[in-house]
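With one protein chain held back, the other chains of the complex are shown just where they sit.
Our next item is chain A:
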């Protein structure tokens, strides 16, 4: 029983990290693809949106890691061994991004040269970090990790550097950008700005669809049976259909520029559905190896004492965290009204 609660927290933390942290990455990605003359305004709007909450958004990553190493230590250590390099690059991204964002805002002297330097680091690391997050997720699920490999390249490079993983990485980047653009639409009252962000959201969405198609194409080359995962079971199938319908609804609403809160909900819903679709089709497998064997969340877990204590810790912790987090979002959203 407690095991299922812990697993629920694991998936919730991953999803929330994607929805909230992902949007933060998206903010950087959008800044990367914004023309120079609009950059300043874009930055200000985004700073107001993510300034107070970005630290909290990234705590979901910490929760994910802690749940993994306390609850599923074997899975965690195997991932750490075979996906060492992408994890390292992702972490470098996390470090560079977090510090550059803070330094940019808290440098007492805002001269153009140093600000540009921080911005440079911020936008590129905002791109690299979700790229590698996606690569890690793609590698864990695609069955490219080969524990029997004897040479460096096959054990530590091709486990993640393959068409499927990399295309999942780009798909992740596009989704983050899409989320951020949609969230920002609700942050401003200026009609021109709204138009601009809606256009950006549409572009990011098209990019996501293209990258999604690439993922399918790559899965064909790498012999990953993605289509049968998604269409092979009712839950995944329904999730994908729901995501598609919500995309259509989103387009209808967005074109009328109304109900901006609903746009956010729909976008988040879409991403959730994609995660559920893939997550459910693979559950309880968390890491799949080249020889077809896999590590399951239902068998590779820690002893029951540790799981129980972890579950209680998470439940009690969320009694503190969730209201506080709710208040944080509330306190900084009410300002507009």
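By definition in this document, contacts are C-beta pairs under 8 Å (C-beta built on N, C-alpha and C of every residue); 3 or more make two chains touch, one makes a residue touch a chain; residues count from 1.
In this section, contacts and distances are computed from a predicted model.
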Q | Listed names "Sulfate adenylyltransferase subunit 2", "Cytochrome bd-I ubiquinol oxidase subunit 1 apoprotein", "Simple sugar transport system permease protein" or "Heme ABC transporter ATP-binding protein", with the criterion being the UniProt name of the chain not displayed | A | "Cytochrome bd-I ubiquinol oxidase subunit 1 apoprotein"
Q | From A:27, A:94 or A:226, residue that would touch the chain that is not displayed | A | A:94
**Q.** Contacting the left-out chain in the complete assembly, out of A:102, A:115 or A:296
**A.** A:102
Q: With the full complex in mind, choose from A:28, A:71 or A:138 the residue touching the hidden chain.
A: A:71
Q. In the full complex, which residues of chain A touch the absent chain?
A. 51-53, 55-56, 58-59, 61-63, 65-67, 69-71, 73-74, 76-81, 84, 87-88, 91-92, 94-95, 98-99, 101-103, 105-109, 152, 155-156, 302-303, 305-307, 309-310, 313-314, 316-317, 320-321, 324-325, 327-328, 331-332, 335
